[in-house]
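A protein chain is absent from this complex, but the other protein chains hold their places.
Chain naming follows the written order as A and B, and within any one chain the residues start at number 1.
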Amino acid sequence: MKDLEFFRNATLGQYVDSRSRVHALAPLTKYLGLLALAVPALASRTAYAALAVMALGLLVALAAKVRPAFLLRGLKPALPALALIVALQALLSWPGDASAVLLRLGPIDVTLGELANSARIAARLAALMVTLGLFTATASESQIVHGVEDILAPLSRLGIPAHRFALVVGIAFRFIPILAGEAELIVKAQASRGADFGSGTRNPLRRVKAWLPVLVPLMLRALERSEALVEAMEARGYAGGLRSRLATYPVGPREKALRAGLVLFTLVSAILVSMAPAPFGT
Amino acid sequence: MAFIDVRRLYHRYPGSPVHSLSDISFQIEPGEYLAVLGANGSGKSTLVRCLDGLAEIESGTVRLGGLDPMNADELAQLRARTGLVFQSPADQLVASVVEEDCAFGPENLGLPREEIARRVASALEAAGLLAERSRPAWALSAGQQQRLAVAGALALEPELLLLDEATAMIDPPGRTGFLDLIGRLNAEGATVVHVTHSMDEALRARRVLVLHRGRLVFDGAPGDLFERPELEAWSLSRPVSLEAARRVRATFPEFRPAGQAPSDFRDELARLARLARPARQAKAAPLARAAERAPAASVDAPSDDDALILEKVAHEYLGGTELSRRALDGVSLRARKGELVALVGATGSGKSSALQHGNALLAPSSGQVRILGRDPAAKGADLKALRSRAALAVQRPETALFETCVGDDVAFGPRNQGLRGKPLVERVRSAMERVQLPYAEFRDRPVRALSGGEKRRAAMAGVLALDPELLLLDEPCAGLDPAGRESALALQAALKAEGRAVAVSTHSMDDATRADRVYVLERGRVVAEGSPAEVFLGTEPPPGLERPWAAEASVLLWRAGLTAAPAALDAAALADEALAVLGVPSSGGGPRAAGEGAP
Partner (left out) sequence: MKKSVVRKIVVAGVLSAVAAFLGLTRLGYIPWFSGASLTVMHVPAIVGAVLEGPIVGAVIGLVFGLTSLLQAAIAPTGPLDPAFVNPLISVLPRLLVGPAAFLAYAAFRGKLEIPALGISGIVGSLVNTMLVVGALALFGFLTWDLFWPVVTANGLPEAGAAALVNVAVVAAWKGVAGRGGKASIAAEEDR
């Protein structure tokens, strides 16, 4: 039942508490940093642009005392999928691809355009992974939640109960490991009663039959635990209103300047990378 | 005026034909420590929920410090003065970091940051968690999490603490720390209302309420309660300390220990013994009993009787990753057919992991496992078939029920075994009847409509319906009321008598004394093993654990030179021992006195 242990690994990134100056920034600043790297990475139309974003991300990682290897290691599980994407790019012929044919294997043409496209997809993914990995390595779970709260704060002032959304995000974060534990218990209980797991059946219908008895009690357990949490929150005086907060993130003039710089960088870099000519019309 | 004033309270869950609380009236003065007892489903938790405005009152009045929980404005004030701690530690954590979770209450009050910081620091300090303030809350032990829940309540600076079975899911050391904290807070002036299944915890209170089927049937001192003949009808039991004293008192009415500690029992017995027979005293045996015994049975060659053998089993979760954790570190144990084996140890000591090797849910990182004579690691081993012969009931198995109707859920296992038609129905019927869920009555009952205790029994029926030769039960008695626990223990004994092998894990040393063999686990190792007498009556208590109350008293009697050797594991045997000291011939040592029982 090796697959059971996988549940415990269900995390989105991992916080690395190296107490660097990057870590000391306010959550809102970190979100702006995330945007400053993610937006140009997404807008990039060439592999070079994406690789430049990735390099920048790795530089910030050094400043944050997060080992670049730690961020790059996450690429490994994605390799098979990347290989598949590249293979598909090569196998299919794309309409309007007029670039030079580099290699001809029987009916398959590998063109320069396809190659560039594959490289761009791979580089873009790598840049995004580094960016997101950097964000989760430098922003703890509660900072991610506080950041959402701070981003939505203006809405709250307008009377939209946006602060509740931050609570939703916080609860969701907290429940992922809880659900992992519940799922493990349920799968073990079912397996102990002779259900089919891990016996490697390939028949999709049988797999559906095996997963339904897991999914249904998992959702029921999730609802039962919500009920318990509702009581715990109400008992501690929460009724959906505005709250004060223990954690504060004082922002000095230098950090304010950094924020302005990040916003500017996001806009300029996004425009620059998306204006760069896409090679070979893809 | 009383601090809590409840008059003619009625409550009914929506759609339910019966009242969950009927005509409840009582008053509590400020600073009282009150315990609320009652069977599973007697209405205890509902009562607490009515006090805190979580459940709607049908009729009657409830006032806490003059505030009415049914009035929205007053409820907010009331909750700002009340701390409520629930049963499941993990269910009540709101934030992911310790201090932020603790701050949740004061944040809701909209207090200024400095005030929140001050309250959080002092609440964590009181709960002994200041050093953990920036740790993730999920990384705490269950006992610590429960103290964090108290800290979260304390940060409200409450006048009233409501505890709803708050100790049910923590191990004995965690429980002691938790109860000591509550005791201190009460001494500092907080009013405490403590709902519990533990009779020993009830003894800490100065006053006890008993609920039975939604009615208040007793309101008085714990000492008086445990003399009442209706105790069993209310699904309660007498604490071992009182039961043993009561049995001695049947012959010696003057036997009245000063308190409930084992040493009080010893002192009182010594006093009477001096009065009765000042001359003769038994000679103390110089040797600890454990040392007299032959070494434990693990040197035996494997035989057909062995249902389960773990041989130097190690298990590492997530081996090779940064999260790797060694759960078992060279555990050897065996369970024979017709034998009941108990695994004891603190949370995280490896009990569950060991049991899960017993039906091949986990495979050892190193070492050997043999289940019913088969090697689950062998090529082509049919694990599915093996698992239904060596059935595991996971912790809180009721959480994994998934069919709509009870009958179908029980039938899940035998259906997977290929049973159909009449034989299937027979299997399901007999399994359900063994756990007192009559088939005709419960077949179509929706699982969601069952009470907590019934759900546990339905889950147990689902395991029994496999008709397994080896049963692995992970904390089968956790969270059950005394009557439920007694019938679960009786079921274990019956299964064993049928020639099945039964292995259970438990936090209760009293439950462990009913086993044929006990394994004590600590940090993934077996640190003691043997018959209950060998494990619990040696010179040293089992590592990291307390002896059962009767065993502790028995050892104290021996240490005081009153008996030749400690031999009692339960109240009846202890009383016989005490009577023998006082010159009354023993009734044959009692059926469960140590020395005879162990094979």
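As a working rule, contacts are C-beta pairs under 8 Å (C-beta built on N, C-alpha and C of every residue); 3 or more make two chains touch, one makes a residue touch a chain.
Bear in mind the structure is a predicted one, so any value in this text is a computation, not a measurement.
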* Which residue of B:L130, B:A381, B:C405 or B:V584 touches the chain not shown here -> B:C405
* **Touching the absent chain when the full complex is considered, from A:L212, A:L242 or A:L267** => A:L212
* **chain B, residues in touch with the chain not shown (by the definition above)** => 14-15, 56, 403-408, 411, 420-422, 424-425, 428, 443-444, 446-449
* Contacts of chain A with the missing chain: which residues? -> 6-7, 10-13, 42, 74, 77-78, 80-82, 84-85, 88, 121, 124-125, 128-129, 132-133, 164-165, 167-176, 178-180, 183, 202, 204, 207-208, 211-212, 214-216, 218-220, 222-223, 225-227, 229-230, 233-234, 238-240
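The definition used in the following text is that only the chains that are shown with their structure count from here on.
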* State, to the nearest whole Å, the distance from the C-alpha centre of chain A to the C-alpha centre of chain B. => 42
* In the complex, go through chain B and note every residue touching chain A. => 49, 52-54, 76, 79-80, 82-84, 86, 88, 90-97, 99-100, 103-113, 116-117, 120, 136, 138, 152-153, 156, 317-318, 321, 323, 356, 359, 361-363, 383-384, 387-388, 391-397, 399-402, 412-413, 416-417, 459, 462-463, 466
* Taking the complex as given, what residues does chain A use to touch chain B? -> 1, 4-5, 8-9, 140-142, 145, 170-171, 173-174, 177-178, 182, 185-186, 188-196, 199, 213-214, 216-217, 220-221, 224-225, 228-229, 231-239, 241-248
